[in-house]
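The complex is shown incomplete by one protein chain, all other protein chains being positioned as in the whole.
Moving on, here comes chain A:
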Amino acid sequence: MHDMTACQRGHTLNRQELAADERREKRQILGLSLPAAAIILVLLVIPVGWLFALSFVSNGEIGLANYTRMVEYSAYLSIFSTTILVSLFVTVLCIVLGYPVAYLLGQLPPRLATIGLAFVIVPFWTSILVRTYAWLVILQRQGIVNDALIGIGLIDEPLRLAHNLTGTIIGMTHVMLPFLVLPLYATVRNIDGDLMRAANNMGASPARAFRDVFLPLSMPGLIAGSLLVFILCLGFYVTPQILGGGRVIMVSMKIQQNVQTYFDWGAGSALGVVLLLIVFAIFYLVHRLAGLDRIFAR
């Protein structure tokens, strides 16, 4: 009986004080997140809103002229299709080249994996401009590749590797590869090796076990990485500008032209808005197909 009354009294003991502590803690957490919210407002929401507003201004008039132009002139259509096709191609190339790398890194013992990962990350620390010009040196008519191929007598005429689509795709793939490898590696690293062994044990050949177990479990990382690469490609400027040699016109280059050459902020903004809408559409599609929360929550 004595124990019972002690328990009952406990229900009211310190009740107000503990509730106050709880409220204070919530206020503190809210206070800590305010600076971040403010930065996002000033640096993202306002500029994007401004961009959006600008896209409806053309020659001092408010209207849809910037958008209707995109539909009327076929040049815009080809710019958008080039951008999307190049981005798609680079993404696929990154998957083909990056998956084996991430797979290998995932199988290595942690120490070796860290070294391997360093090779993936180091190029990150070099400016994209420097890397792109390096590719120019390697791929141009009298570049290392052509000299070598002519030297061993494999070809007579130098191959056209730079200042065109080939060069653009090679350069972009190189820049984008880490964006695919890193998220994929993070996912692959966490796949329990026993799962593959279990599949083997039940009678799955290594290839079958890969298809039935490893590949599906690596999907979240693969989708996250591919999405990252594709979306970054859509807005890529430096590399296609330098290695494309004017033969590959991407949306970003058209925006630059509108703003820098014609001082037409409205036209540039409209292109930016459409690009953003395409990105949103892709996110929505992936979400419907695979569930974004599942991909990014891991």
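The rule is short, and it goes like this: contacts are C-beta pairs under 8 Å (C-beta built on N, C-alpha and C of every residue); 3 or more make two chains touch, one makes a residue touch a chain; residues count from 1.
One rule holds for everything that comes next: contacts and distances are computed from a predicted model.
K.L.:
Name the absent chain as its UniProt record does, using one of the following: "Carbon-monoxide dehydrogenase large subunit", "Spermidine/putrescine import ATP-binding protein PotA", "Na+/H+ antiporter subunit C" or "Beta-ketoacyl synthase-like N-terminal domain-containing protein".
P.N.:
"Spermidine/putrescine import ATP-binding protein PotA"
K.L.:
Decide which residue listed in A:I128, A:A204 or A:V238 touches the omitted chain of the complex.
P.N.:
A:A204
K.L.:
Which residue, A:M70, A:A134, A:A186 or A:L217, contacts the hidden chain when the whole complex is considered?
P.N.:
Considering all chains, including the one not shown, the answer is A:L217.
K.L.:
Which chain A residues would touch the chain omitted from the figure, given the whole complex?
P.N.:
192, 194-195, 197-206, 208-209, 212-213, 216-217
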